[in-house]
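Only one protein chain is missing; all other protein chains are in place.
Labels run A and B following the written order; every chain starts at residue 1.
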Amino acid sequence: MQDAAGAVVAFEHVTKRYGRSGGPPAVDDLTFTVAAGEICVLVGPSGSGKTTTMKMVNRLIEPTSGRITIDGQDVMSLPAVELRRRIGYVIQQVGLFPHLTVAENIAVVPGLLDWDKPRIRTRVEELLDLIGLEAGSYADRYPAELSGGERQRVGVARALAADPPVMLMDEPFGAVDPIRRDRLQNEFLRLQDKVGKTVIFVTHDVDEAIKMADRIAILQRGGTLAQYDAPAAILAEPASEFVEHFVGADRGLKRLSLNRVSDLELTRPIVVRAGDDRAAARGRLRDGDGAGYALLVDAEGRPIGWIDDDELAGDGTITADAARAGAVTVEPETTLRDALSALLGSSVMLGVVVDERERVIGLVSVESISDRLRKAGSPT
Amino acid sequence: MNADEPFIRFDWIIDNLGQIGQRLGEHVLMVVASVLIGFVISFGLALLARSHRWTYGPIIAVTSTLYAIPSLALFVLLIPITGLSLTTGIVALVLYTLLILVRNIVVALDGVPPEVVEAATGMGYGPLQRFWRVELPVATPVIVAGLRIATVTTVGLVAITTFIGLGGLGYLIINSGTRRFFPTSIYVGVALCVVLAVVADLLLLWLQRRLTPWAAAQGR
Partner (left out) sequence: MELFGQGIAWLADPANWTDPRNGIFLRLWEHVSLSAAALAAAIAIGLPIGVWIGHTGRGATAVIAIANIGRAVPSIGWLGIVFPLTLVAFGRGGLGFVPSVIALTALGIPPIVTNAYAGMREVDADLVEAGRGMGMREMDVVRQVEIPVALPVILAGIRVSAVQIVATATLAAIVGGGTLGDFIIQGIFVRALDRVVGAAILVAILAILTELAFSLLERRAISPGIRRGGQAAPIEPGGVALPRVAG
């Protein structure tokens, strides 16, 4: 099935006041347009109205005034349940139904839409494949039998099930640890490359916003829009003192988040495997420019760890436990900022770039990152 | 019952206030005695279950089985042993409190967060001091919750002891009420049982709030 591309989502003078009386607005006169197929990240301090703004799109909250359109059609013109079945929805706590299997969870919206069984089954398999979970071993598991990251991926698959043009995601990666969050972000970006949805994504993490967004909407207390622009533009020219403060004093460093590992020219590591001859490996290490280290990988080409000259001394073959230290891995979608901080934290100061299957595709070093920055003009 | 017998005869109530009061007194006495004795025994059993974990299963199995015996039958069955006496009634009532109380005391003590116990140990409490000063107070709300259920249950059960010549308010419900088709007596008995249960429940709730002011938000 060819996934439908995104739709244009437009906010026109949208205001929301909670309660009956005319209290202060939670969202105040928002006007902005999210282009089809773009990721728009709503970011701002707690209570600035991010969630409220997002939930008005699928009418879990109804605006007090103003209107929201999807491809020109007012969301209020459709019955709420029909509207919601055409909008993907992912929340922080994932909200997978614990009594349903992975496959059944993904099948919820198609079921509500009365798809026939074979069509649902095909779609579920397609989606599991898309999020990289093998249908054979995952389809019949219950959410309690998944890791936090897997649950999150299933949550995304569930939201994509009926192929909605628009996805709403409220702090979808808020509850996972930083390393796994980086993975999930990368995976979602790869997914988005394939599906091209219009995504409205809520976070309070500026770094996440810079990494994920095509365009960032910064909200401030009182629910007004402080700035709406591409990440690079926001970093280069914050529209107000509030934005400057919110984005942080380390804007220069944050610009590192605008570039990804895939923007670098990767070097090739000297790769050795268990069973290789030690003497031959020593020779390759001396001839190459691997900074004195060889990378030990397993049979699938996944990194195990680094080996230096000393550990290669002697005769015979290399054993699988010869690696001295674990290798830091990054993915092509990892931002240079995250890559740099990972490298600085490792003893070898080299990062192994791996693909989705964790196979080695190259190396990054602190030098390669700083070269790239010099070429791009040093950050302010 | 005659067709013209009214459901409530206030004149009878007024004429028999003395008798009603006496039955109420009996009822309260049996409830208090059974719950107190039951609590002491349950506390011992709970401590045993916690120090020798393997005993917990058998204790729960035995108390659950006791719980499944119809009360009417249990009272009668005790007659050959303890006769038609107050003892018979109390013994049976005590047996029925054990399941709820033991289970709640064990669950309550198990529920004390390990970090609290560890902190107390770290601060230099000995095992006994730690139990009385830290674990027991933290466990009190759940223990009192068990006491509340046990008490309300016992208020209802005392009524059945009518069949062995006791009964408290049960006498009003069964002997002078149902057997003689005299609704006034039934309704007085039932109403007082309900009032007694509610009052006892509120008293225990109040007690728990006094004992654990920090847990004020929990009780219902």
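Just a few scattered comments:
The rule we apply is simple: contacts are C-beta pairs under 8 Å (C-beta built on N, C-alpha and C of every residue); 3 or more make two chains touch, one makes a residue touch a chain.
All figures in this text were calculated on a predicted structure; none of them were measured in a lab.
Shown chains touched by the hidden one, complex as a whole: A, B.
Considering the full assembly, A:Arg85 is the residue among A:Lys16, A:Lys50 or A:Arg85 that touches the omitted chain.
The chain not shown here is touched by just one of B:Leu36, B:Leu72 or B:Ala119, and that residue is B:Leu72. Touch with the chain omitted from the figure is made, among B:Ile100, B:Ala120 or B:Val138, by B:Ile100. The chain not displayed touches subunit B at residues 1, 3, 7, 65, 67-74, 76-77, 79-80, 96, 99-100, 103-104, 107-108, 110-111, 142, 145-146, 148-149, 152-153, 155-160, 163, 170, 173-174, 177-178, 181, 183, 186-187, 189-190, 193-194, 197-198, 201, 220. Interface with the hidden chain, as seen from subunit A, comprises residues 55, 58, 60, 80-86, 89, 91, 93, 95-101, 108-109, 112, 142-144, 158, 168.
One rule holds in what follows: only the chains that are shown with their structure count from here on.
Between the CA-based centres of subunit A and subunit B the separation comes to 58 Å, rounded to the whole angstrom.
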